[in-house]
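What you see is the complex with one protein chain gone and the rest in place.
Chain naming follows the written order as A and B, and within any one chain the residues start at number 1.
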Amino acid sequence: MEKLKVLFHVNENEKWNAALGNITNLFKDVGDEGADVVVLANGPSVAAFIDADKVDQMKALAERSVKFLACRNSLKKMCAEGTVCIDENSLPRFIDIVPAGITEIIKRQHDGYAYVKP
Amino acid sequence: MEKLKVLFHVNENEKWNAALGNITNLFKDVGDEGADVVVLANGPSVAAFIDADKVDQMKALAERSVKFLACRNSLKKMCAEGTVCIDENSLPRFIDIVPAGITEIIKRQHDGYAYVKP
Partner (left out) sequence: MEKLKVLFHVNENEKWNAALGNITNLFKDVGDEGADVVVLANGPSVAAFIDADKVDQMKALAERSVKFLACRNSLKKMCAEGTVCIDENSLPRFIDIVPAGITEIIKRQHDGYAYVKP
């Protein structure tokens, strides 16, 4: 069977529990090999990338092939606003940076990924 | 004309009014025969399935062919957390259970359903 391609869009920090729970349930249902999962974080949700507990949960999913992407525009904006400054180079290796998260969200859908907003 | 296929994703309990209103407006606009509507409830939104007023509104739409799906993972999680325990077998007959709501959301999109998050 073809893999279920899906992009999770997380732009609010309080949505991480739902998103990570959804992914865990998806793997339980279709198997780790049954889904191609991308998580795109933009807006305030990028703050979770320095939250040790959240990062641990993400890392466990990354080891099961989930791809985590952080929006550079959002990291910069959060820092400029004085909310939180996260140095890209200090991020865990499993988190990839994309210059504009919004472009990624659109392109993935055009590449056949379903869109889910937890 | 081909039917407009659409999946409504409701994962917050306070989004039901918007979702049910959207569906009513959709039918008013394209006619009951003009749309193929699925509503997938996961997360805390499943609590509405024991809210008599909400269930009445859903039932009226189900009689106009809207398909209501409840996520089993979410029903179990709500009960395990001590929020609310809903017995699947006590649910109104028009509500169908799916083992994992997230899989349904993805598969429906791959089957050509538009995705709407009220």
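Definition applied: a contact is a pair of C-beta atoms (placed from the backbone, for glycine too) under 8 Å apart; a residue touches a chain by one contact, two chains touch by 3 or more.
Here the structure is a predicted model, which is why all the values come from computation and not from measurement.
Asks: Write down which of B:V30, B:A60 or B:I97 is the residue touching the left-out chain.
Replies: B:V30
Asks: Touching the absent chain in the whole complex: find that residue among A:V37, A:L91 or A:I105.
Replies: Residue touching the chain left out of view: A:I105.
Asks: In the whole complex, what residues of chain A lie against the chain that is missing from view?
Replies: 9, 11, 42-43, 73, 77, 99-103, 105-107, 109-110, 115, 117
Asks: For chain B, enumerate the residues touching the unshown chain of the complex.
Replies: Against the missing chain, chain B presents residues 4-6, 18, 21-23, 25-26, 28-30, 35, 112, 114-118.
As a convention for this text, only the chains that are shown with their structure count from here on.
Asks: Quick check: how many Å separate the C-alpha centres of chain A and chain B?
Replies: 25
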